[in-house]
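Note that one protein chain of the assembly has been removed; the remaining protein chains are unaltered in position.
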Amino acid sequence: MKNWTHGFLLGSSYYPEQWDASMWEAEFVKMRELGHNAVRMGEFAWAFFEPSAGVFEFDWMERAIELAARYGVQTILCTPTASVPPWLFQDHPEVLGGNEKGAFRYGARKGYCTNSPRMLEAADRIVDAMGQRFGDNPHIVGWQLDNEPGFPFVCYDPRCLSAFRIWLRERYQTLGSLNDAWGAAFWSHRYTDWDQIDFPFNVGDGAWNPGQKLDYRRFFSDSFIRYLGRQGERLRPYIGDRFVCTNWPDTSWSVDLYQAAGILDVTAWDNYSRPPGLVEWQDQLHGGMHHDIARCAGPNGRFLVAEQSAQTPAHADSKGIHLQTWTDVAHGALGAIFFEWRPPLGGAEQGYISVLQLDGSFGPAYDQHKRLGAELARLGGELADAVTDADIAMLFDYENQWAQGFRVGPDGYDAEFVRWYKGLKSLGRSIDIVKPGSDLSRYRLVAAPGLRIVSEETASLLKQYVQDGGTLLLNVQSGAYDPTGKLRPLMPPGIFADIAGLVTPASVAKRSMTGNLLQGPTDQGIGVKFGVRFADGASFSPETVMEGVELRGAESIAFFTGARMEGRPAITVNRVGSGSVFYVATDSRDGGFYDALARECGGRLGIEPLCAAPPGVEAVSRRTSDWRYLFLLNHTDHRQEVSLPSPAVELLSERRVEGALVMESFDVAVLKWKA
Amino acid sequence: MKNWTHGFLLGSSYYPEQWDASMWEAEFVKMRELGHNAVRMGEFAWAFFEPSAGVFEFDWMERAIELAARYGVQTILCTPTASVPPWLFQDHPEVLGGNEKGAFRYGARKGYCTNSPRMLEAADRIVDAMGQRFGDNPHIVGWQLDNEPGFPFVCYDPRCLSAFRIWLRERYQTLGSLNDAWGAAFWSHRYTDWDQIDFPFNVGDGAWNPGQKLDYRRFFSDSFIRYLGRQGERLRPYIGDRFVCTNWPDTSWSVDLYQAAGILDVTAWDNYSRPPGLVEWQDQLHGGMHHDIARCAGPNGRFLVAEQSAQTPAHADSKGIHLQTWTDVAHGALGAIFFEWRPPLGGAEQGYISVLQLDGSFGPAYDQHKRLGAELARLGGELADAVTDADIAMLFDYENQWAQGFRVGPDGYDAEFVRWYKGLKSLGRSIDIVKPGSDLSRYRLVAAPGLRIVSEETASLLKQYVQDGGTLLLNVQSGAYDPTGKLRPLMPPGIFADIAGLVTPASVAKRSMTGNLLQGPTDQGIGVKFGVRFADGASFSPETVMEGVELRGAESIAFFTGARMEGRPAITVNRVGSGSVFYVATDSRDGGFYDALARECGGRLGIEPLCAAPPGVEAVSRRTSDWRYLFLLNHTDHRQEVSLPSPAVELLSERRVEGALVMESFDVAVLKWKA
Partner (left out) sequence: MKNWTHGFLLGSSYYPEQWDASMWEAEFVKMRELGHNAVRMGEFAWAFFEPSAGVFEFDWMERAIELAARYGVQTILCTPTASVPPWLFQDHPEVLGGNEKGAFRYGARKGYCTNSPRMLEAADRIVDAMGQRFGDNPHIVGWQLDNEPGFPFVCYDPRCLSAFRIWLRERYQTLGSLNDAWGAAFWSHRYTDWDQIDFPFNVGDGAWNPGQKLDYRRFFSDSFIRYLGRQGERLRPYIGDRFVCTNWPDTSWSVDLYQAAGILDVTAWDNYSRPPGLVEWQDQLHGGMHHDIARCAGPNGRFLVAEQSAQTPAHADSKGIHLQTWTDVAHGALGAIFFEWRPPLGGAEQGYISVLQLDGSFGPAYDQHKRLGAELARLGGELADAVTDADIAMLFDYENQWAQGFRVGPDGYDAEFVRWYKGLKSLGRSIDIVKPGSDLSRYRLVAAPGLRIVSEETASLLKQYVQDGGTLLLNVQSGAYDPTGKLRPLMPPGIFADIAGLVTPASVAKRSMTGNLLQGPTDQGIGVKFGVRFADGASFSPETVMEGVELRGAESIAFFTGARMEGRPAITVNRVGSGSVFYVATDSRDGGFYDALARECGGRLGIEPLCAAPPGVEAVSRRTSDWRYLFLLNHTDHRQEVSLPSPAVELLSERRVEGALVMESFDVAVLKWKA
């Protein structure tokens, strides 16, 4: 993998087209003052690059790039397709798609239809022109395609409907296969012509067929990957080995990032996790989870933070900026770009809090930015080749995320995934988050919460992993669905019932869940308080579901309490071959439940933390063949002591440390040992 | 009335088209194992009956019907019109209607336009073909038309707009009459052409004219009755004396069930009342109320439960299945069909909890199902001719329900009706629920909550009923409106002011109510706690309204408390001829208020319960000329003792009982005496 710049890309987003050209140079001087070596430009500049169809003006950007380079700042150049210029919409309104309310109107951003021939044509033209003009510019370090693609989450225009029908035909070949996959016998939906397939966004009664809904999301994801891939393909002939990325706003997303990584050189994402000091420290682990997905999505085991907050509010410690950036590094980032350099005066994001203030002066986090610049200039190179070496993994699956209710709040797949992640983080080790079907042999423990849809192939791999000594964690409804989104004609947990050693003939859904998994006569139980009790007496409140488990070989290690559920299994373990399968028949809103679950599994497996860090101090490791790096991140607002396993060099302070390491609030330490 | 099958129809819904034909026979074998004698099929099978326009495939269903019959299971066959096949929508998009968001799209169910000529044509064709093919099939016991008709609650497409104009012209003959009925002088709506009448679903400001809104609901109800009636008329020549029904999802509905009974042989409804053990026992009376409406709607004083939950969730007692079915019987059901036989693997209701489980095994309620099968096989015949003999009645009026805000939650007509019903049930007797204008001479007490719109004819009948010795209960705003939905130019309670012996010049609406009944300057009274106090000191909190009553002959029997309302009449009674009129000038969310009201009236009339059952044990009676049956339903989760008036035979246990009858949680007893 190419190490694209001075070890670590540090910079911000800048929009020269919003400012008088006479101001530019002074900005780059200030960037150098902070130790920035990168700037992201060009995003949203389409109307300035191409003021009318086929007429290009690139001189201004070339000048900006050169000015930046004069002060040691390299450019990440963006294709500007995320916001179409007024003239393009005027000429071809179809470049924008639509939603259930109708066609999109002009006046904000995005909404372009990835299946509109006119849009693709226009995107080709601007991308080609940029490639020709800037492809070999020596000051460009990499390219970003579009901006935060995959939003809005639907496009229901006629172009997408046609494309969806073609996509379905390619997927299913025959209508018989499609009818079978969708269970179309239900409600008389037996399609006899591909053109009968519609987007059912305003129906008389009922929801989308779940098979169709899942296929729509697959199609949507594929559409964006194809759209971005096309931009990448057109650029590559011009840009040599410069990297190509896009900036995903989130890893729980409408596009499958694992799959999208196939057309990119690095997975980048916009880290708007709340900065330290503003949320409970547990919530700060959230950003790390996205980092772990981005890193494992690859390619190349690295990721980029493409946007990140540049200031903290008045009542927060600006050390948060420092800590958040080092959290990026700890999880394997190759760069971090702050959003944004200077607050725009007008437009929908006017006054956005930036590195500079409205009057061009540095903001309150100046010291932290300067410190980061210096530290990363010194250490970025050394850390660039260190890789993450996790022995715990989670399986993140976009199809299950979509099928279980995409973006539905705390009951959704992704929210539950986050709760599991935080629980496993209490084991004090690094975590990989990989896609189902990955090679799991290096992991001692693999958690697959929400793996309801699973193919036979993936299920076989997981069974083999367990047979060979692995430990697998499953939960509610795991394995019950096949890849079409249909239920298997098996007692849940379906294809996993044998390795879980149980079936779940009935369940209690305390509240209605998204989708139809637990439909039926349910309620709150007339004031009964239900619980889940662990062997050590710790007790937690179940949230959305309690399955009525029947053991078929498994052993129960936690039990439900309350009314008719009293004493029934809530968490079980089943010995399979050399390994074991844990099954969790419920969920909770209480983080302690997931910590207890992790403690239970970790204890049985003898998993030890990387170092004896107190709660609130995150420990993450990276290594090269020669060196081992331990990042300690104090996410709390108070002093903490960490007991070190052995003397080490602390890289930020450049001191040798041993015994108890004292960390002030929001402090970072990077320890280094011989491997 | 024909006694259509072995006394009581017991079975489930089954969708053979969703399963491989090789599986069918085994299903019917299992039905026989449970003692089922009926299965409902064909609903939603249009695309399988008619794979393309005018091409029919009925062999498969004939085979299913014959297989079922082989195991003693008769078929209720459904016309499949509730979900149009893809090809029909493709050929004629107008078969689906639309709402305020535009035309309905394809991909779920319903939404067909009852006023679309193309839809009616297509429905005629499939109904005719089914009649021809299956009309004389000896294994078919009855027919269901469509599925849960009357939803969605609006159709705003151009076909319905045209039909609405025609309907209005038929109703009003002249625009002058229409303008008068709608009070169209308000806001300048004086129509001068029938085509000026629109559906005002996206207006600049303001609500629909209430007269137009009421007429729209009448038109909507009529449209569905005409649509269903047309199917029935086409079927009858083929089907002999087999019964025709449809499955109403609720009796508080968009279609007037009393009127719809004119085209049906039996009123059927889908009983999704919460099963016992999951809600307070008072809430379990809700299903009985719907039963009472369905039975009284008729024709023939009988009803069918067309859908009912087949299992209880993991934390509930599966005896609930047994109790709920016997509650059906107690209120006069001639059958109960569980929904559904087997969980669908795909489609919008995939995994729906059913009699069977996903793998085809019997579910947790197996014992209860088997017990029901045996009991009803034994007793169904005997009970088939026993009729309900209520001496208390309530008037349920669809037009008032619609006018007072259809489906508006706890402030609506129907929610208040339920609260009155539960209160009157505390008198421990059976209740009939009839439409205004019915013969009331057999009733000692008639409650008409929410009878705000009332015709002069109905008002006269009610006055005569009271004159002749009856007791009538009225409440807030009763009689204030005429059948056009306009206020009468009289002090409320308008046409009833004389028999109520009071007027209500002002009122307090604690919260805004639906519609404009109590519009004006109102509020919460700055923290004042208002109350209603009965003579015995019992006190309750009023909810949405307190009328400022001026007595004109009536006597006050309960009073308001709080601030300036202190001591003003809340409930009154007025002597009229040989009878009396109670007037309730408020409402409450506290069930105790309605119990106290019933106790007050019942006490004055000397009404005794059917038997001395404790709270939570419902008592319902049926009788033949020779025998009297008392059904005791313990809706609570604990043991109860009922003191019997005299020795009797208990039919389920086939034992003679006397003195105190002990009932375990959720137990049912059916006592039998000589009449």
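Per-chain residue numbering starts at 1, and chain names A and B are given in the order in which the chains are listed.
Following the convention adopted for this analysis, a contact is a pair of C-beta atoms (placed from the backbone, for glycine too) under 8 Å apart; a residue touches a chain by one contact, two chains touch by 3 or more.
If you're wondering where the values come from, they're calculated on a predicted model, not measured in any experiment.
Touch with the chain that is not drawn comes from one residue among A:Val84, A:Ala123 or A:Val418, which is A:Val84.
Looking at B:Pro80, B:Gly150, B:Gly211 or B:Gly531, the residue that reaches the missing chain in the full complex is B:Gly211.
Among A:Phe8, A:Phe28, A:Phe58 or A:Tyr112, the one in contact with the hidden chain is A:Tyr112.
Touch with the chain omitted from the figure is made, among B:Val203, B:Ala374 or B:Val662, by B:Val203.
The omitted chain makes contact with just one of the residues A:Glu17, A:Asp292, A:Glu547 or A:Asp667: A:Glu17.
For chain B, the list of residues touching the undisplayed chain reads 100-101, 181-193, 195-212, 480, 484-492, 505-509, 516-523, 525-526, 528, 530, 546-548, 562-565, 568. Taking the whole complex into account, chain A touches the unshown chain at residues 15, 17-18, 44-48, 51-52, 80, 83-87, 89-90, 96-99, 101-112, 151-152, 272, 274-275, 277-280, 309, 311-317, 343-353, 357-361, 363-364.
Simple rule for what comes next: only the chains that are shown with their structure count from here on.
A separation of 49 Å divides the Cα centre of chain A from that of chain B.
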